[in-house]
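Note that this complex is displayed minus one protein chain, with the remaining chains in position.
Chains: A, B, C and D, in written order; residue numbering restarts at 1 for each.
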Amino acid sequence: MPQLDTPLSPDSVQGMRSRMGNLHMVKSWLVHLSRHNRTLLVAGSVFATVIVLLLLTPWIAQHAPSAMTLSERFAGPSAEHWLGQDHLGRDVFSRLLYGGQFSVSITTITLVISAVVGTLLGVISARAGGVVDEFLMRLVDLMISFPDVLVALLLVAILGPGYGTLILALTITGWTPFARMTRGLALEINAKDYIRAAEILGCSRTFIIVYHVIPNVLRPLATIAFLRFGHKLITVGSLSFLGLGVQPPDTDWAAMLAEALPYLDRAPALVLIPGLAIFITALSVTLVGQGLEAHLDAKMKWRHESK
Amino acid sequence: MPIFILRRFAVLALALLVVTFLVFLIPYIGETDPVRALARARFGRLDLDAATIEALRLELGMHRPLIVQYLDWLRSAVTGDFGNSYMSREPVVEQVWSALKVSVVLTLASLGFAFAVAVPAGSIAALRQGGSFDMATKSLSQAFVAVPEYWLAPMSILVFALYLGWLPSAGWRGPESVILPALALSLRPMGYFTQVMRASMIDVLNSPHIVAAHSRGLSVRRTLIAHGLRNALLPVITLFSVWMAGLLGGAVVIEVIFAVPGMGRLVYSAIVNGDIPVLQAGLVAIVTLAVVINTVTDLAYTVLNPVVRIDNATA
Amino acid sequence: MAVETRTVPHAAGPILRITDAMKYYPLRGGLLRRSRQVRSVDGISLAVAKGESLGLVGESGCGKSTLARLILGMSSLTSGHIDIDGIDVSSAGGSERKRLRRTVQLVFQDPFSALDPRMTIGRSLYAPLSQNRIGTRPERLQRIIRALDDVGLDSSFINRFPSQCSGGQLQRVVIARALLLEPQVLVCDEPTSALDSSMRSQILNLLASLKKRYDLTLVVISHDLRVVHYLCDRVAVMYLGRIVEVAESEELFANPLHPYTRSLINASMLEEKGLEGCAMARGEPPSPIAPPPGCSFHPRCPIARPECSRALPELIATSDGHQVRCPYHAAESEESDPARRADMAAVGAG
Amino acid sequence: SASAASGGKVIFGELFTPASGWAVETIDAYVLSRAGCLEGLARMDYDATIKPALAESWEQLSPTEWEFQLREGVTFNDGTALTPQVVSDQLNRLLNVATPPPGFSPSVIESVEPAGERVVRIVTKAPDVFVPNRLASPNTGILSPAAFAGDRINPVGHCTGPFEIVREIPRQGLELKRNENYWGGEVQLAEGEVRYIPDGQVRSMMVETGEIHIARQIPAAALAQMERSQKLKVHTVEAPRTTSLYLNNRRPPLDNMKVRQAVQSAIDVAGIAEAVYEGSVSPAVGQFSPNTPWAPENASVIPQDLERARQLLAESGVPASELRLELLAYVERPVLADLAAVIQFQLQQLGMQVNIRVSEYGAIEPQLLSGDFDMVLLSRGYLTDVADPIGTLAEDYGCNGSYNLAGFCDPEVDAQLERARALVEPEERNAIYRDIAARLQEEAVNVFLIHETISEAVANTVENYQVHVYERTAFHKDLEVNSL
């Protein structure tokens, strides 16, 4: 929470705007962050590291995720295998990276699609009003409390497991919070005088949506997207945990965790590592979301107060 | 108020109808032949001759046209009769009912615990904003939200059942077997509840009517209880209802890990076994429950928030 | 109050003509319940001549803003007609509507919410030009700078965000934006009620000078009688969706006829009349959902008679241009016994 | 009697949750049988021999005609006496249900009828030597007629076995107490309980914490931990079940024997047994385990030999581009996913492209039955219904076999099987089976990977418990628990 006794120094924000784009600005922003929002900085760096590692997987991981040496089961960390080897003698570090690609990408794609679909339906609901609105909102009520794991299980049973199925399944339940939120925001923004003004001034509907509604809706939506990331990451994991998510030879963090559980007493690290990976990723994204919100809030607040 | 509920139910009935038809269609879209799946579950083997399968198909009435089956199903479903399970041949309603009871206990235990911790913790954190208690609450609640329950559950079994031997590791016998699964389930909602409670309490504390109450000479505590809590609870209650509905059918992982015979596992095994009546009844039960919980939440809202109450009354 | 005399350009025909306009908002009805309506505007007829400025006063909720919305074509009429410069507002579509936009514009009450907080003022001003395909880029910029100059702001405001400006500055921006399309009619919905007294003077000065410079027709909505007095040639007093009195500004303030107008004027003359003298109307305005029968003011009226609750009085013309919706206004003026008034005031205070 | 009953209670961790309403024709009957409640005319002992149970004795009057002499003085828990009429009614009911058990269906059995005071006569359609085997299956168990009173079968209080069901807790378990009037003599244990715990991990955990005394089917992964425990013992027996890589012999490239043999040589079965199964199973030597009379004498594990595999591949003349295969597996047996990963990796070493698809069995079955697949991992029992390999061999390798996934068809084999069906002497039949098994292995019709074992964890306090490979017995009259 931004406290009033540490108000943003006006020149740091001013500086940010005028030097947009150059390195200096990035630096001053980081300095600013480290002074006022350390959590955001730390969480952001952790998440950025995770993403960079996952993007660079093909270059960093020295082993194929499915390459196994049956004779080296449960081997501890070594120069060759940084995090040791699992119950089939596969390289844990490589699997962690490849597995992370799956978990994180599926969560991200789901969230993006959910956000787009939800936003559209939310805007439609707010615009159309009446029966359409009522129906959509009741549907949201239903879907929002419909267990996402069950929907996913159902779809997996129907369509068979796979990347696409998972995305579809998680999107079916994932759009609802976005729709509800967008509807609320859109109604709120639609009631604003500047929308009236734009209408009266002859701005087209598209212009109003693109330049007034969406930019004002975007930030709260991005915030929920960040906050829901952790939740979705864990849900994707539960499917893999039940054996219906990612299928071998692919893996993801929860699948690694599930595989390693029987060997908990023999190789606790095998359970701990993927568990930590989920935890850290989910936590850092959540913190980034909250930090960003606080950060932007503080910025808005300063601008407002400086009037 | 009754009118608003009536209208809401009309729309919900429509939504339910759509959902049930989709649910009904499930076995016909997939690759899995439900009859074969059923046969395997009944006879415990993979190689079943065509005659057996055919006989089974007849027994289940699955040779009839789709729409006939649906209407048949719908007609009896409306009267609460979802037929007999393909597998156990018992009335589905009984199975769903018993699973539901288990799920309700588990869900209420976990969410009740989460709520009981979150409300005071969030409120105190909001009151002492920026203090060390606030910092601790904030960090913990953020961490809780990120803990996957499929990691927490085995760990808690390891510690509390295997090493310490205090609690049963699995099963559904007596109150002590509720503790571990409820605990494992409660952590994430607890995190969310606390965060929301804290935020909404801060909002309320900053709202003008609190200042006004103070100006009448009410102490901080009295103000909080008389004017703060009620307002601050509203968003938490919404969240509570969402989790409640979600967990009643969605605690599959925990129910599997702890061998709890709840709704999640019932529907999960119905999906795996192709036991369509159970699947349908289970899903309908979950959807209906969602509706009921939603309505109850609305009612709770109206009790807590007269603005909604009056609006609905005049609407 | 000393007010300079102005010539009223009656010569030109009306540019804005409102004929029996009604706007009922339906309240969401239940399944079993008869649905009800809010009678926001309940049969208003007015004509505003080109170059004239008309004031619209009345208490909160009496339908002033609704009428403004109707004039701008932002909501549809339940019945009646509104005609601006030959354009039928309710049926205008396509190019007609485009022309309407360039004929009539609105100045908002709250300048903070009338501008998108995420857009610079320059962008907010640029959009109407580009959206109406007016001029080339440099021309548009020129126009924006000129408009800002018109309202007394320099071009540095182009790059500012609304949150970096004061309320008075923002209200100027809002006026500049309304003038960008060079409208003939400017509707001002409480243009100063969000502002401080010194800001208020600045904006009122600005509006007056712009009106003179561009021969604007103004419709000024306000509940501050002094604002209307300063700015307007003619004033219409509204009560619960209806016009109860219309007169030349001077005439109205010098010789208010309707009891409601009188109580309004009295109430705003705290200074002159003192506390006891100023409160005439008792109670508070009733709800427009269920307006009282007959003359809707009768429950609060100091000279109400039993007949008042029976039939809605007609708007009757007294002298030149002075119309009032009260058949007993003359009777009242005889009865200006101060003791009785004090009594009434006490009743009004409970 | 001589020894006093010792009392105590044993809790049994059951893997399977009965879900068919105790219909005797389904596998629910196995749960009743393990619970020590349901008994049939005959029973299969731990060594797979058929022993008398509710029937004292039987004889084959003619190739198609059998007579069973019922035991005297047997009553159900509810006091009803066991009569030929009761037995024949129930067996006839089995023949008439919509889906009769494969081992006792109208296609095999002509009629069942009472034939005297204590005699039941059974006539088969064709000469059949397996009738006592068939009647030893839990599917032909006999319950009191009262069990059939409602619209579903109710086993509570309607059995003849050493234990009586006191209460059924739906989807959770059965509570048992000893049958004081058991025909077989005194029952040691006072109480018992069957608890359904489908997840292997959970069963292992619970037996370790002492919440249950016996856990069926401990997953391989948990074995090491179990074995280290002081409080329990793990009993492992070999099961009549082989996990194999089924190859589709009907379509290229696996229609080519050389390719199949190459696959066979590329797979490290010994490594799999060691790594994936924690050494709890033995690598397969063929369709049948070397400890059975049906395995060829010289049967041995085929060692991984990539050189030989490459050579075979070269000999086959199949171009490398064709060596793209899809490997199916199903989720119901979690270990198959690991297995698939290992096989994929090992075949990749040979230059084969292998895609894995793991889904529920139901989702891949249509493909399997229509022959539209390359390879599939399956775990198959080979002693179903009659405790003789004949059924499985005919189903899986007969030209008309209903589960002939490999698509293997040789009229000669069909003829051999036909002959075996009528041979009374087991050893003669076994010779034929050995022959076929050798051939399957040699031509690499399928790649047999491992012979499954059943590992059960039993608390040290439990005595006289034995693992039944055919999964038919758990609670028996001599089972004991001491509180030490």
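The rule is short, and it goes like this: contacts are C-beta pairs under 8 Å (C-beta built on N, C-alpha and C of every residue); 3 or more make two chains touch, one makes a residue touch a chain.
The rule we apply is simple: contacts and distances are computed from a predicted model.
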| field | Chain excluded from display, named as in UniProt, from "Dipeptide ABC transporter ATP-binding protein DppD", "2-oxoacid:ferredoxin oxidoreductase subunit gamma", "Molybdopterin synthase catalytic subunit" or "Oxaloacetate decarboxylase beta chain" | value | "Dipeptide ABC transporter ATP-binding protein DppD"
| said: With the missing chain put back, one of B:Q142, B:N231, B:N273 or B:N294 would touch it. Which one? | reply: B:N231
| Out of C:D88, C:D196, C:D215 or C:E307, which is the one that touches the chain we can't see? | C:D196
| When the complex is taken as a whole, what residues of chain B touch the one chain not shown? | 129, 206-209, 211-220, 222, 226-227, 230-231, 304-307, 310
| field | Contact footprint on chain C, counting only the chain that is left out | value | 1-4, 59-60, 166, 168, 196-202, 204-205, 208, 223, 225-227, 229-230, 263-264, 266-271, 274-276, 278-282, 284-285, 345, 348-350
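Going forward, only the chains that are shown with their structure count from here on.
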| message | Report the inter-centroid distance (CA atoms only) between chain B and chain D in whole Å. | response | 39
| query | Per the centroid of Cα atoms for each chain, what is the distance between chain C and chain D, given in Å? | reply | 90
| query | Just curious, how far off is chain D from chain A if you go by their C-alpha centres, in Å? | reply | 47
| For chain C, what residues touch not just one other chain but two or more? | none
| request: Mark out which residues of chain A touch at least two other chains, giving numbers and ranges. | output: 157, 160, 261
| note | In the complex, chain D touches chain B at residues 16-21, 23, 26-27, 30, 98-99, 101-102, 107, 151-152, 170-172, 195-199, 201-202, 205-206, 208-211, 332, 360-366, 378, 380-381, 384, 392, 395-396, 402-403
| Footprint of chain A on chain C - complex, ascending | 72, 74, 97-98, 101-102, 105-106, 108-110, 113-119, 124, 127-128, 131-132, 161, 163-166, 174, 177, 180-181
| request: Spell out the part of chain A that touches chain D in their complex, as residue ranges. | output: 66-68, 70-71, 73, 87-89, 156-157, 160-161, 243-244, 247-249, 259, 261-263, 265-266
